[in-house]
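Only one protein chain is missing; all other protein chains are in place.
In order of appearance the chains are A, B, C and D, and numbering begins at 1 in each one.
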Amino acid sequence: MIIEYLISALGLGALYALLTIGVALLFGVLGLMNFAYGEIILAAAFALYFFREQPWFFAVIMAVVFAVVVAVLSERLAFHPLRGADPVTLMIASFAVSLALQSVARMTVLPRAQGVPPESFLSQRVDLLGARVSVLDLLTFVLCGTVLAAVAYVMGRTSLGVQLRAAAENFQMAEALGVKGNRVIASAFVIAGVLAGIGAVVFVARQGAVSAEMGLQPMLVGVIGAVLGGMSSLRGAALGGFILGVGTATLEALLPSSLIAFRDAFLFTALIAVLVVRPQGLLSGSKVRVS
Amino acid sequence: MTANFDSPSVLSMHDAGVHFDGVKAVDGVSLSVSRGEVLGLIGPNGSGKTTTLNLLSGMLRPTVGAVMLDDSDLSRLSMRKRVHAGVVRTYQSGRVFERLTVFENVEVAALGAGLRRGAARAAARSTLTQLGLDDVADLPADSLTAGRIRTTAIARALAAQPRFLLLDEPAAGQNETEAVQLIESIRGFAREHGIGVLLVEHDMPVVMGTCDRLHVLDSGRTVIEGEPQRVRKDPQVIEIYFGKRA
Amino acid sequence: MDLVIDDLYVQYGSSVMAVQGASLNVRDGELVALIGQNGAGKSTLMKAVMGWVGPHSGSVMIDGAAVNDRKFSHLKRGVSFVPEDRGIFSSLTVGENLRLGGVTRRDKKALDADIERELERFPVLRKYWGRGASLLSGGEQQQLAIARAMMLNPRLLLLDEPTLGLAPIIVDLIFDVIEQLRAEGVTILLVEQNAVRSIEVADRTYVLQAPGRVIGSGTAAELSASPAVVEYLGFEPNDSGKAAS
Amino acid sequence: ACGGNSGSSDEADEIVIGFATSESGNMAPFDVEPQQAAMLRIDQLNEEGGIGGKTIRAITRDVRSSPETVGTAATELIGEGIDLLVTPCDFDLSAPGASVAQSAEIPAVSICAGDPKMADRTTLGDFVFSANAGSDVEGGTGAAWAADQGWETAYVLQDESIEYTKSAGAYFQATFEELGGEIVGADAFPGGDSVNIASQAARLRGLSPQPDFVYVASWNPGGATAIRQLRESGVEVPIVGPAALDGQVLLDIVGDASNIYYTGFACYNYCSGADSEDLDAFVSAYADEYGSEPTSAYAVLGYSMVSAFAEALADVDELDGPAVRDALAEGEPVDTPVGEVTYFSPTCHKIIDFPMSVINVDGGAMTFVTQQRLDSVPDLGDGNACAG
Partner (left out) sequence: MTTQVLVRLRTPLLLCAIAGVVAVAGLAGGPTVERVAVLALISIVFVTGLSTFSANSGIMSFGHVAFMALGAYTAAFLTIPVPLKGTLFSQLPEPMSFLRELQSSFVVAVVVGGLVAAVLGLITAPGIARLSGLQSGIATLAVLMVTYNVLSSWTSVTRGSSSMIGIPQATTLWSGLGFAVAAIIVAWAYQSSRSGLQLRASREDYWASVASGVSVGRHRATAWVLSAFLCGAAGALYASFITSFNVSVFFLSTTFSFIVMVVLGGYLSLSGAVLGAVGVSLLQEVLRRFQDGQFTGGSALPAGVADLMLAALLLVVLIKFPLGLMGSGELGQRGRQQQTDEVEPQPEGASA
């Protein structure tokens, strides 16, 4: 029981961390709290549904492609013209993008929820310390770790990360120094798209369902996890997402069934408490001097 | 304006220090400003002037030492409480309330100092007149030129009923004439209301012409304190700060 | 490098016309100063040279090419700019800021050497190499901004109040650097509040009056010949300083 | 859909039905197909000469899944002189429209709301109806069928997200106990779009002995996900659920899982074994009209609803509100593609004796098991007007 709980909590934590990194990436560098992140996930999920008859691996690749295309398109059409606008404006714009994508999806390809049949090797279980652990949980874990490491490497160790942060902070100055601002910012959306795609693969494998509204939940997880963990630090965001996931799973395991309906109330009260005690999030990002 | 003359008379810092990631930005500095005098704080870039000002104003808490107002310890008080005690600062970068009018900018500070509405309006009006901002009173602050934005920031600090005013490079970005004019009006204001001024500035004509005393910092430590003319001739200060041209 | 500004008008939004009919030129290898009171339009003019604000009318040409042309690249022409708000990237470290100055350069060895040269010049940058740039003091940031602009090995250098917030000793250093660059043949346009000193070092000086009009230009002697300029400046420029140095 | 031709035509030889339903927004999936099926039936009836000689004219308004718009649309439709208002498939969305109709004394019929309150004349008023059986009937029918299988112990997995699922669970439980069964355990999960029932599944698996079956009181897609996760975590006993699990999406989500049953409204296209000519005819007529077959059995409810109108209004001359209401409440049995159904009664404005189709999901296929009717709804003391 305990081991099973642990595995499921860690699995959910890893999934949430995966979802959070993408939101935190765009926020950390562009100051964009992207509510349309859910619809990028939706695009990937739709690809998984659309190509459900094809080999799984192919569907996964298409999912990432779809997510990247939607992410980059949203940048071109909405966020590019709003470069340098204040964070609230950006956030509301992302919300408009989210609404638009959702209604397009509903009007065209996803008027109602659709199922994606389980991929048999993912739903298999292996015995680990006497507990039955699903391949999916293990995969989520590995993916989350790899993705976090890869993104941290790109953002922290490569010149792209530096150029990206520079272009986001002061576009003109960065361009004057030779940074290809537009290209670099678009690449942030590509990375966010890839992350959303991978997140969607895991999410859909767990839920099996694809619907026009499905982006809401992962988006909320991403946004809340990112704020909880500390907005401009990727590690913090991953930690925030992870804690959110483990917290959710723990509440489901511990709450008596008469109280289980109040799971979210407990969770969000805890969130408020954490924020009040540590407004900057668990791991705060870079400090900025006031002068 | 109701300057309260029987209130505290000296703002001081005793062996105060603060460090960031191992760098001692301010390291055992003691200084004091009395009501009615202008103390100049100078030193090379990065010597800890702004940090000293942060310690005095409550933006930072000293890791060692204390900030005192006469005999009471301010070290643990928040910036806001220190404003109420009469210690008011400006920022190096102005920081006006851009979308409020110039009048409102100044009125806020008067309200923040605890004045009632009518008194705050009156205080704001007289401060604006003294600093020559009457004609722009009803304009949003962000439509002003850089120089007037800076003046607005100073007017705001004056309206907060300071007994001690901490100014961080108020003359930066002004040409000589403008700078001297600005400082003169501050000086006049300070004299009139008995305000102690701590002035951080790199503009030498301004510093030499305004300050009663100079306090020189280097690497967070006091180098010398004294008469402007004496400090100006100090070989160590010339070496680290003024340079050969001086 | 030749910079020619001809009858330039620049407008912010729909109401503020910050520059109205300014014409000036900087010839190859020249050090030209631009002075004027707050709000005269000096910074706006600089931004127009960078193409950051579009001309309402008139033109800005560098070596005969219009800067607001789509194909014009300041980078390829070797134009480097230190803006008045410094343009430091506060989310990057000091080192990252400096390296970003040379982001387009392929000659990594030479870039490292240039970085080394600036670190020698401004030791404080070496001290704080790995620290967040926004944590630096005002003057330290200004040094970083200047050092970064040098990473491009500019042929035309635009300096907007490079000595803002610097201690006198560093101001001297900056003026030394400026003269050294001029000696190397770099074309420089310098905006300064310190009018006396700018006129002193510059080959020629333009005096700008709000809203962005040139009211006089030339050497110190030529400027003092114009009563309007003398009245505006509040002092009579002379060449004495320059002769001395 | 039919446009709003509001041209004045001769009142006497026309029955005007207003549809204030969701064609867009998140509730649209529940309304679109039943409404299309209803339009299909209207066309058929008009071709056969209308109802009692009167042609039926439909006016539609998209309420965009928003309760405020339902009220506005209802007001507008009543202003255009409709005789009967059709409201969305959901009680909460219907209620504002129904209240408007109630005050105008125009009967309002929800196209398929499953909430027992929709049928209660004392809650929204006596002009309000639902053309569906309701979650109470569904829960009860599931229990009755399970009891018929000889299963004695049940475990309830309750989805807490909406009233429908709560009420289905409660009525399942009450009926099953009334029929002599025993509830050996119950657990709950919050439901919604993101379902993770690992710990609930672990608790259930730890039970020894295992119950005879599990009742999953949930809806799609969360319910299907829950079932998938139950099976993946190794719960092997039969699973029973209500009609909201119906649809192709259930098959897709649970994949190859087996031993799953639910009480649906009908078994057609994606389901086999019902062998009903009437249903086949309905499906092919629907496909002819709209280019694709219906994706859930809710569609047939819309179709049958219009048949019920026709049955009730055949002999009514004066189409004023109270007359229409009384005619509807008379409770004549109606022929529908799934069999004979009594729609309304003077005390209960919905269907009790609905012949629910028990459908088995096994290895990626759905097969018809049997039809099951409930005799009566147990009284839980919650004021359900149709109980007892």
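Please note the rule applied: contacts are C-beta pairs under 8 Å (C-beta built on N, C-alpha and C of every residue); 3 or more make two chains touch, one makes a residue touch a chain.
Because the structure is predicted, anything quoted here is derived from the model rather than measured.
Novice: Among the options B:Ser34, B:Ser126, B:Ser143 or B:Ser219, which residue touches the chain absent from this view?
Specialist: If we include the chain that is not displayed, B:Ser143 is the one touching it.
Novice: Decide which residue listed in A:Ala14, A:Met33, A:Val221 or A:Leu239 touches the omitted chain of the complex.
Specialist: Hidden-chain contact among the options goes to A:Met33.
Novice: Looking beyond the chains shown, say which of D:Lys117, D:Arg205, D:Arg228 or D:Arg325 touches the absent one.
Specialist: For the chain that is not drawn, the touching residue is D:Lys117.
Novice: Can you list, in ascending order, the chain B residues touching the missing chain?
Specialist: Against the missing chain, chain B presents residues 57, 59, 78-80, 83-84, 88-91, 95-101, 104-105, 107-109, 111-114, 117, 120, 138-140, 142-143, 153, 156-157, 160.
Novice: Residue-wise, where is chain D in contact with the chain that is not depicted?
Specialist: Within chain D, the residues touching the omitted chain are 1, 3-5, 23-26, 28, 60-62, 64, 67-69, 71-73, 75-76, 79, 91-92, 95-96, 99, 103, 115, 117, 122-124, 160-163, 166, 381-383.
Novice: Against the chain that's been left off, what residues of chain A make contact? List them.
Specialist: On the chain A side, contact with the omitted chain comes from 33, 77-78, 81-89, 91-93, 95-97, 99-100, 102-104, 106-107, 171-172, 175, 181-182, 216, 223-224, 227, 231, 261-265, 267-269, 271-272, 275-276, 279-281, 290.
Heads up, the rule we're going with is that only the chains that are shown with their structure count from here on.
Novice: Among the chains, which has its CA centre at the largest distance from chain B's?
Specialist: Measuring from the centre of chain B, the most distant chain centre belongs to D.
Novice: Is the C-beta contact count larger for A-B or for A-D?
Specialist: Between A-D and A-B, contacts are more numerous in A-D.
Novice: When the centre of a chain is set as the mean of its C-alpha atoms, what distance in Å lies between chain A and chain D?
Specialist: Computed value for the inter-centroid distance: 36 Å.
Novice: Roughly how far is chain B from chain C, going centre to centre by Cα mean, in whole Å?
Specialist: 30
Novice: Mark out which residues of chain D touch at least two other chains, giving numbers and ranges.
Specialist: none
Novice: Show the residues in chain C shared as contacts by 2 or more other chains, in ascending order.
Specialist: Residues 135, 138 of chain C touch two or more partner chains.
Novice: Along chain A, where are the residues that touch chain D in the complex?
Specialist: Touching chain D: residues 1, 4-5, 8, 11-12, 52, 103, 106-107, 111-118, 120, 123, 125, 132, 134, 203, 206-209, 211-214, 216-218, 221, 248-249, 252-253, 257-258, 260-261, 263-264 of chain A.
Novice: Note which residues of chain D are touching chain A in the complex, please.
Specialist: Touching chain A: residues 24-26, 28-29, 32, 158, 160, 186-190, 192-200, 202, 206, 220-222, 224-225, 228-229, 232-234, 248-256, 295, 364 of chain D.
Novice: Flag every residue of chain A that touches chain B in the complex, lowest number first.
Specialist: Touch residues, chain A against chain B: 290-291.
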